[in-house]
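The structure appears below as structure tokens.
Entry: chain A
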Amino acid sequence: MSVKEWEPKIVAFLCHWCSYAAADLAGVSRFSYPPNVRIIRVPCSSRVNPQFVLRAFAEGADGVLVAGCHLGDCHYVKGNYYARRRLWVLQRLLEFVGMEPARFQVHWISGAEGAKFAETIKEMVDKVRILGPNRLFQEVKDICVG
Partner candidate 1 sequence: MKLAYYPGCSLKGTAREYDLSTRLVARHLGLELVEIPDWNCCGATAAHSTSHFLAVALPARVLALAEDMGLDILSPCAACYQRLRAAQEELKRDPELKRQVEGALGRTFEGRVRVFSLLEALAQLGEEALAAQVVRPLKGMQVACYYGCLLVRPPLTSCDDPEQPQLMEKILAPTKVDTLDWGGKNECCGASLIFGAREVALNLIKNILHAAAQVRAHALVTACPLCHANLDLRQKEVNRFFGTNFAIPVFYLSQLLGIAMGLNPRDLGLGSHFVDPQRALRMVGS
Partner candidate 2 sequence: MRGLTEALRELAYRLLREGEVELFLGYSWGTLPLVVRPCFATRPEQVEAFIFNPLCLPNLVKYLLRFEGRRVAVVVKKCELPSFRQLLADRNLERKKIRLVVAPCGGLLDPAKLQKEFSGQPLEFIADRGKEYVVRVGEEEKVLAKQLYLYPRCFSCPQKDEDLEPEDIRLEFSTSLPSLEVDPYAGVSYLEERPAEERREFWDRVFKRCIRCYACREVCPACSCHECCFDPPLPGWQRTVDWMSKAHWLPEIYQYHLTRALHVAGRCGECGECERVCPVKIPLMLLVKKLAKEIQSLPGVEPGILASYSPDDPEPH
């Protein structure tokens, strides 16, 4: 695939109660944003296993977004607090192995924040577009493994 054809591929895990609703609201309000994002609905941001994020990168995602309710507003009381810690640690790890921070983002977006959702996607797509394809997890297959 040549660089020209390349479009950033962003996988977004959105919690059912807030951020998925925000994406719905963005739609209802016709706030347009780039079509590079693909949404996976989860009940709560705490359902997002860091391994899903790693898997998405390994399968070819150029960016991953996790969004949940604002802290304190979690439908399941404290799920997003768990998510916050888990994903913060994952971010530290990914940066340590050389991934650009913009590729993996975590945001708290309430069901009333359709505009914020659209804005978040816009910014993320712009940033990832500048970074180019995710090389960290997509190294060419080398004959000299081992």
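Brief remarks on what is shown
Criterion: a contact is a pair of C-beta atoms (placed from the backbone, for glycine too) under 8 Å apart; a residue touches a chain by one contact, two chains touch by 3 or more; residues count from 1.
Selection criteria: all candidates are chains of the complex that A comes from, given by their letters.
Computed from a predicted model, the values in this text were never measured in an experiment.
Listed candidates 1 or 2 all sit in this complex, but the one touching chain A is 2.
Against candidate 2, the residues of chain A that register as touching in their complex are 50-51, 54-55, 57-59, 71, 78, 81-82, 84-101, 105-106, 135-139, 141-142, 144-146.
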